[in-house]
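Every protein chain except one is present and positioned as in the full complex.
Labels run A, B and C following the written order; every chain starts at residue 1.
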Amino acid sequence: MEKTILTLEHIRRLNVDTYELVLSGDTSAMERPGQFVNLELPELFLRRPVSVANWTEDGLLLLVRAVGVGTARLTAAEPGTRFDTLVGLGNGFDPEERGREPVLIGGGIGLAPLYALARRMTGLGLTPMVALGFRTGADAFYLEEFAALGCSLFLATEDGSLGTKGFVTDCVRAHIPQADYAFACGPTPMLRSVAGLTQLAGGQFSLEARMGCGFGACMGCTIETAGGPKRVCRDGPVFRKEELKW
Amino acid sequence: MEKTILTLEHIRRLNVDTYELVLSGDTSAMERPGQFVNLELPELFLRRPVSVANWTEDGLLLLVRAVGVGTARLTAAEPGTRFDTLVGLGNGFDPEERGREPVLIGGGIGLAPLYALARRMTGLGLTPMVALGFRTGADAFYLEEFAALGCSLFLATEDGSLGTKGFVTDCVRAHIPQADYAFACGPTPMLRSVAGLTQLAGGQFSLEARMGCGFGACMGCTIETAGGPKRVCRDGPVFRKEELKW
Amino acid sequence: MVDLRVELAGTTLKNPVIPASGTFGYGWEFAELYDLNVLGSFSFKGTTGAPRVGNPLPRIAETPAGMLNAVGLQNPGVDAVIAEELPHIARIFQGPLIANVGGFSLEEYAENCRKLTACPQTAILEVNISCPNVHCGGKNFGSDPTGAAAVTRAVRAVTDKPVFMKLSPNVADIAEIARACADAGADGLCLINTLLGMRIDLKTRRPVLANRTGGLSGPAVFPVALRMVWDVFEAVNLPIIGCGGVSSAEDVCEMMLAGASAVEVGAANLKDPFACRTIAANLPAACRRLGVTKISELTGGAHR
Partner (left out) sequence: MVDLRVELAGTTLKNPVIPASGTFGYGWEFAELYDLNVLGSFSFKGTTGAPRVGNPLPRIAETPAGMLNAVGLQNPGVDAVIAEELPHIARIFQGPLIANVGGFSLEEYAENCRKLTACPQTAILEVNISCPNVHCGGKNFGSDPTGAAAVTRAVRAVTDKPVFMKLSPNVADIAEIARACADAGADGLCLINTLLGMRIDLKTRRPVLANRTGGLSGPAVFPVALRMVWDVFEAVNLPIIGCGGVSSAEDVCEMMLAGASAVEVGAANLKDPFACRTIAANLPAACRRLGVTKISELTGGAHR
């Protein structure tokens, strides 16, 4: 972990409430896809955790959905705005452990860390399958970016306006029966369903929790796992399927 | 009073801790010299009261001394910064009542509202005498601006490095014995001494107080006067000599 | 259309937004800025028997997300309020008025309430047993159930107007005080008054406030006020005016979900003189976002 200043370089609206932010700054603390940053915002006491969707030596990419006061402020910021940020938080995904046929399963904004993972995997010469679920077609974003990596894309929407009608797990069951390992991020109910997919021998799940510190000091985010109490921010946010007590 | 947004246009450092700020915005609520504005600053709960040192139809001038967290932030602001501001607060000076030989007596940053008054008086065809006191010559500022109005300037510094050695009241007593009316603003001990100048038949004194609201709602700034309890922010900040219980 | 009306012990307010006592004077300064009739009610500056000049200056200090005040109940006394302020208020506000009453003895509370009861403008008596800035032999009546009940009974005996007791947060168990007031005949409760706090000036090495301590209010206290409203809602079956740190329409909704029937806005008026009008104006949209067509349905909604 490092504490550094990130400067907003570009911001682009992806759909009604989702934005792509490109920030420049020291990213030397980033080790793995699935790690996150914790951003300080003016007038707000707690930092806001956001997954790193991609990074280079001198900058990183965030995908942010405006859901409350902090994310609204963050996505309304103008280029040049500087953010005091903790970079390189959490354990991240381990792409070395991936079964035989891994699939990346994302729900909504949960696709953000999976994009970083997909880039890492294509860097390793792999082209993972990617299954993404959205409420409706209008909520979808970043499809082209995943496609540009050469990933096979499988889509699901609850109203059927794009891809399979239903949940992303329905789509995985129907269209990717060969997948035996999941890298998943999304709302908790979705993660629970993914964990329930019998076809999967294993998986890595990125969790969310309200956080005090984001780096392991306050025990604000502890969940019970098979291996005892674990902090989502530091021991996670990525947990192995068998660790989760679902 | 109006609530409006002022935009910082220019900022100029005048001495080690004093700055001139030119702000643009709606000044229609300004009626008299000696009135003040109350500025909202990021992360600070209370607004900061600052005298208007001059105003035109679409902007105003502030002279600010950085003494604490708020004034430090205000004087570190960059052009383009916008401030939510209450404009046109307080009663201000009444230049109609001025004796025969009025003198404007300022101590340090207290000269700010007197500059607005001097401009108003020169506008009325008067060239008032101006006596200014500073701790030392290095603290002096705005002398040229007052001189440019055609005012006769009398200076005092505590260490004698500029003008008369001593307090501004010493200077008035010694060099302007004909003055019979004072418009004064400065630290309380200075104002007390001015009120004690026997040569004065009358005067108007601009006071300071820690304020909750600045517009008369909270009774946070009430002083006892000959006419009963008065709010510095609304019934003042300018009080007549005979009102003050010194 | 969202129905913003709320009821406080038989009095209907057009909306739940009420400027809190001591932060709105007698309304004049605000009436120059906007029509006060957009407000549900307003609670005027605390009234004592004799005129009071209040505490020496400084009376105000800043704190993170809040402020301290040690005004000390400056007011012209109940007779002058009735003779001069009420007629003036009648011209600027025609809704139901909350008369905030202070006192230093049971007799004074009763006498002030008797006099204000005789004024038709008074819709509700709000009895402040919690001002941290005036001292009557150390503690104030609001700091224990016996004192709180005694004032409630004394006031109850002289008025048929709704009596709302305004409680202090500087207690270990506010529900206990609330129950004592309820048992003694209160029609409602208002909470919270300010938390006791202080600041020290590093340069002078002395307390900033001449009174040493002052009352903390503003957004900083919101979570404390909310918790106390919740606790009191669980403890007694009386309407509650929630107060403490409210600065937005969302804060009003949160207070109501915790159990408030109406909400007072204090320090926010000092920072933004239009705060109450803005909050009232934003309430319909806030309700719509919550899927609520009658705001009064929010009251206590989080307890279910």
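Note that a residue touches a chain if its C-beta (ideal position, glycine included) is under 8 Å from a C-beta of that chain, and two chains touch if they have at least 3 such contacts.
What you see is a predicted model, and the numbers here were worked out from it, not measured in a lab.
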Message: Touch partners of the unshown chain, restricted to the chains that are shown, please.
response: A, C
Message: Out of C:29, C:85, C:108 or C:254, which residue would touch the omitted chain in the full complex?
response: C:254
- prompt: Of the listed residues A:17, A:40 or A:158, which contacts the missing chain in the full complex?
  reply: A:40
Statement: Among C:66, C:162, C:239 or C:284, contact with the omitted chain is made only by C:66
Task: Spell out the interface residues on chain C facing the chain that's missing from view.
output: 61, 63-66, 68, 139, 143-144, 170-172, 195-200, 202, 205-207, 212-213, 216, 218-224, 226-227, 230, 245, 250, 253-254, 257-258, 289-290, 301-302
Query: Taking the full complex into account, what residues of chain A touch the chain not shown?
result: 1, 3, 40, 44-47, 84, 86, 209-213, 215-224, 229, 234
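As a convention for this text, only the chains that are shown with their structure count from here on.
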Statement: Sorted by label, the chains bordering both chain A and chain B are none
Query: Which chain lies the greatest distance away from chain B when centres are computed from Cα atoms alone?
result: A
Statement: chain B to chain C, mean C-alpha position gap in Å, rounds to 36
